[in-house]
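With one protein chain held back, the other chains of the complex are shown just where they sit.
Letters A, B and C mark the chains as written, and numbering starts fresh at 1 in each.
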Amino acid sequence: MKERLDRETIAMRVAREFQDGFVVNLGIGIPTLASNYIPEGRTVLFQTENGGLGFGPIVPEEEGDPDFVNASADYVTPLPGMSFFHSADSFAMIRGGHIDITVLGGLQVSQKGDLANWMLPERGIGSIGGAMDLAVGAKRVIVAMEHTTKSGGPKIVKECTYPLTAKECVKLIVTDMAVIEVAGGGLVLLEHAPGFSVEEIQAVTESTLKISPTLKEIEL
Amino acid sequence: MKERLDRETIAMRVAREFQDGFVVNLGIGIPTLASNYIPEGRTVLFQTENGGLGFGPIVPEEEGDPDFVNASADYVTPLPGMSFFHSADSFAMIRGGHIDITVLGGLQVSQKGDLANWMLPERGIGSIGGAMDLAVGAKRVIVAMEHTTKSGGPKIVKECTYPLTAKECVKLIVTDMAVIEVAGGGLVLLEHAPGFSVEEIQAVTESTLKISPTLKEIEL
Amino acid sequence: MAINKVYPSFAAAVADVPDGASIMIGGFGGRGGMASYLIAALREQGAKDLTIIGNTLGLDRDYKLITPGEITTEPFILVENKQIKKAIASFPVPASPSIPSAFKLAYRRGEVELEIVPQGTLAERIRAGAAGIGGFYTPTGVGTVVAEGKEVRVINGREYLLEMPLRADYAFVRAYKADTMGNLTYIGTSRAFNPVVATAADVTIVEVNEIVEPGQIDSELIVTPGVYVHRIVQRPPEGRR
Partner (left out) sequence: MAINKVYPSFAAAVADVPDGASIMIGGFGGRGGMASYLIAALREQGAKDLTIIGNTLGLDRDYKLITPGEITTEPFILVENKQIKKAIASFPVPASPSIPSAFKLAYRRGEVELEIVPQGTLAERIRAGAAGIGGFYTPTGVGTVVAEGKEVRVINGREYLLEMPLRADYAFVRAYKADTMGNLTYIGTSRAFNPVVATAADVTIVEVNEIVEPGQIDSELIVTPGVYVHRIVQRPPEGRR
């Protein structure tokens, strides 16, 4: 069987990176879904840049309380030990290096780990939100995205052509086809989706992929 | 009768400057005493740089609670509507211009309103505390002090010779002999203590005093 | 005199906003925490050529009708009413291109200016404005469009941008409870920019669910000390979130 991973499955793979006790901030889109797949036995504290730490799973739309939301405007579950703070304190936490992992969406990632995720130039206007601060402040930046654009073009590129979010910030890319590490100024293919060959992945990746000696199928 | 004002009387005169609704921060020494003499009918909010706003009169030593103190380590009375904040927020309030009046002690004040109040050079070490931030941040700086040093020398001088707290910050000087305004780059004698002549005050003041056309005896 | 900052109506609280004023808005956008009634009152009041400083000009509820009792009223209603000259914002328009946005349309028509600012830099610039800080160096935005025209400084081997403080003539704040002296509490994630903008304006106007007497709020719960607050208006018991 050969099928691109769906958004939930990408989120599941991302969530495997969350270590016990980690503080994690999730961007809009696929990243947010990762809060539903914390590996068993691990405690993960989710931080949201609108000013919350330690909330639980996303609440269905009809049951939500508008005073308990994440930065994607999803309703979230209050948990014991949850705390709140204002935006200046929230970004002090983010810029100050207290976030272990941030998972962001991506429009383009370069082979050096440059990230572009806030503006398609043809739209003429975009929203930065907390992405630039998270990309610069978090200890580890993971990008979760589809491997290619809607028209099939590469999103993992030699140089980003869209407006940057931050330079040399991305450490891991999780897509619907592959898991790729940014290391030593280049990209290393660590895992492939079931049924996809190295050649098939390389064909839709503008940058040249090094192949990990331990290359394997994505495990969830 | 001709007698220098005592510390309590200086503090009383200072307190007359507090307008209704003012936020006031009081330094160590005579200034702190002013919290006991708020003019009738006025509400004054006392701010203390260790992180409190809206506290009441000083509490006798034996009745105090160490969690309710001002920056001089006097016990204070908690009042309804009192709030607390940490040092960074406290000085954001101070530097940001939210203090209407600060009353500070003084070692020397120059005719331009320069203030030296934190270090006698011969001691080789001193404590700045919040004085530099208050002198720079408060809307109006009042100095309350004895008019002369213990040996009778002038404290109101042409140029400060002691290490400065801040330049050109003092607007009003209240001493045990006089009330003096700093205006137009010089000093204006507004009020004199009972029995003291202009000449007597000038004799212990290094800077030349202009005399206010409305010069009067200090009223309390 | 006892301090009492309570205003009788939203209209009275925003009546003196002049044309050309700068207004900070503390709501994050999308859900709770937006000073909805103050924004609606400002639309009625009609002041023009405003500069809005805040996270957003309107997020994914942008397209809904303004139905009191149902939805958040975000600053896009001022955009629609052609009251905005300029926005200083972090998330000016919805993330999804498929969601209509009054600001996006006005921007494309050239009717509004936009200074886009990373969210953390926006919060820090407002805090700096409140705190008497003349400017600060942040690593956020280095090597991006945000760096254009700004001083870059290397400190301990890392590049930083010099960012300048922001203040405003007015701040519109949504809080949960106020006492008559202006001490404020908030609920949950609805704090967002609210306590930050509350400290950085010449006139801070707050809408709250409940107004109580001083002493009826535990002092340890107060997030915004009353010294920062100038006008308080009580929200109707139900209404816009």
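The rule we apply is simple: contacts are C-beta pairs under 8 Å (C-beta built on N, C-alpha and C of every residue); 3 or more make two chains touch, one makes a residue touch a chain.
Since the structure is predicted, the reported quantities are computational estimates derived from the model, not experimental observations.
Engineer: From the touch rule at the top of the page, work out which displayed chains the omitted chain touches.
Structural biologist: Contacts of the unshown chain, counting the full complex: A, B, C.
Engineer: Specify the residue from the set C:130, C:187, C:208 or C:232 that touches the hidden chain.
Structural biologist: Answer from the full complex: C:187 touches the omitted chain.
Engineer: Which subunit B residues touch the hidden chain?
Structural biologist: These residues touch the chain not displayed: 28-29, 48-52, 64-71, 73, 75, 78, 84-88, 90-91, 94-95, 120, 123-133, 136-137, 163-167.
Engineer: Which subunit C residues would touch the chain omitted from the figure, given the whole complex?
Structural biologist: Its contact residues with the unshown chain are 124, 128, 131-139, 153, 155-156, 158, 160, 164, 185-188, 218-221.
Engineer: Which positions on subunit A touch the chain that was left off?
Structural biologist: Touching the chain left out of view, subunit A contributes residues 20-21, 23, 41-43, 45, 47, 53-54, 78-85, 91-98, 136-137.
The criterion applied here is as follows: only the chains that are shown with their structure count from here on.
Engineer: Counting only C-beta pairs in contact, which chains form the busiest pair?
Structural biologist: Top-ranked chain pair by contacting C-beta pairs: A-C.
Engineer: Report the inter-centroid distance (CA atoms only) between subunit B and subunit C in whole Å.
Structural biologist: Distance between chain centres, rounded to whole Å: 37 Å.
Engineer: With chain centres defined as C-alpha means, what is the inter-centre distance between subunit A and subunit B in Å?
Structural biologist: 56
Engineer: Multi-chain contacts in subunit C: which residues touch at least two other chains?
Structural biologist: 127
Engineer: Hunt down the residues of subunit A that sit against at least two other chains at once, touch-wise.
Structural biologist: Not one residue of subunit A touches more than one other chain, so the list is empty.
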